[in-house]
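A protein chain is absent from this complex, but the other protein chains hold their places.
For chain A:
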Amino acid sequence: MDETFYDVLRRQGVSRRSFMKFCSLTAAALGLGPQLAPTLAHALETKPRIPVLWLHGLECTCCSEAFIRSAHPLASDVILSMLSLDYDDTIMASAGHQAEAIVEEIVTKHKGNYILAVEGNPPLNEDGMYCIIGGKPFVEQLKYAASNAKAVISWGSCASWGCVQAAKPNPTQAVPVHKVIHDKPIIRVPGCPPIPEVMTAVITYILTFERIPELDRQGRPKMFYSQRIHDKCYRRPHFDAGQFVEAWDDENARKGYCLYKMGCKGPTTYNSCSTTRWNGGVSFPIQAGHGCIGCSEDGFWDNGSFYDRLTNIKQFGVEENADVIGATAAGVVGAAIAAHAAVSAIKNARSKGDNE
């Protein structure tokens, strides 16, 4: 098991040329600049491969689906070879007890020297019975696998925030990974799913430099989550000009105006879609004419309709947004003031009459 990453790649049939290409691509994706590509290559050539365990909890597998479609086929090849795919529910060869034994082997043999990647999250209600892996609640497998891990990667919005299964009222009491694992560094890579290039870049960074990329206060790698979709959106000039799509089938929609009024969550969503785009840089939701739904944000399922700019608030019985509630309250206060003024005037006139 003391093979280097490079050995593994060569064994898997990746040419040196392709390998170097991958290094420069990834260095660029990470914002490291071309001069760091050789550093990356050197690290991969000399460092022994670090095993990665990939667990699945409550999820829809969209993270795995995205990951294996990483834009550059090369990237996915390389990454998939780098990962120890001995254990990944979706794509591993083994099954049953044999598979479960692999988790144990990695946890005990590679103590403190493997990465735990988690897709999905553990439900805690009914002792975790809503998600059973190998006859045991997922939360137990998660805790066990994390016990000796060097670091934990929370793939996707499920592991990072809770996602749809944790949306109100959250019957299974699904919680994000950091609510269960407290003693390990956790890197959150939110998105539903996260952008494949972001996933491969994050894991390459960790494996080659053996350290965690710089994280923001919410535990997300700064290099990919420090800006909003809106900050880099190509429709932004229309936003600044005040040109909006007003209805899905209007002329403005055809002209590609800003989708703000159609509920685009770009201004409140931290992700790289407007820079990296999807499917090999082909497009991303806004380019396809639909607003961003904010899938990488905490609690995006509970932020009301995907098609409203202002969130509806449910605490008032009727669902209304802050401005409707505010205007109503102001109207009520205004009416109260008018009534009060009228009574004051009448009373005052009367008392004046009494005095005369």
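Everything that follows uses one rule, which is that contacts are C-beta pairs under 8 Å (C-beta built on N, C-alpha and C of every residue); 3 or more make two chains touch, one makes a residue touch a chain; residues count from 1.
The rule we apply is simple: contacts and distances are computed from a predicted model.
Taking the options "1,2-phenylacetyl-CoA epoxidase subunit A", "Ion-translocating oxidoreductase complex subunit C", "ABC transporter permease" or "Ni/Fe-hydrogenase, b-type cytochrome subunit" in turn, only "Ni/Fe-hydrogenase, b-type cytochrome subunit" matches the UniProt protein name of the chain that is not displayed. Within the complete assembly, A:A322 is the residue of A:M129, A:V282 or A:A322 that touches the hidden chain.
From the set A:F5, A:F67, A:F224 or A:F300, the residue in touch with the chain omitted from the display is A:F300, counting the whole complex. One chain is missing from the display, and on chain A it is touched by residues 216-218, 222, 226-228, 231, 237-244, 246, 252, 257, 260-261, 265, 267-270, 294, 297-300, 303, 309-311, 313, 321-323, 325-327, 329-330, 333-334, 337, 340-341, 343-344, 347-348, 351-352, 355.
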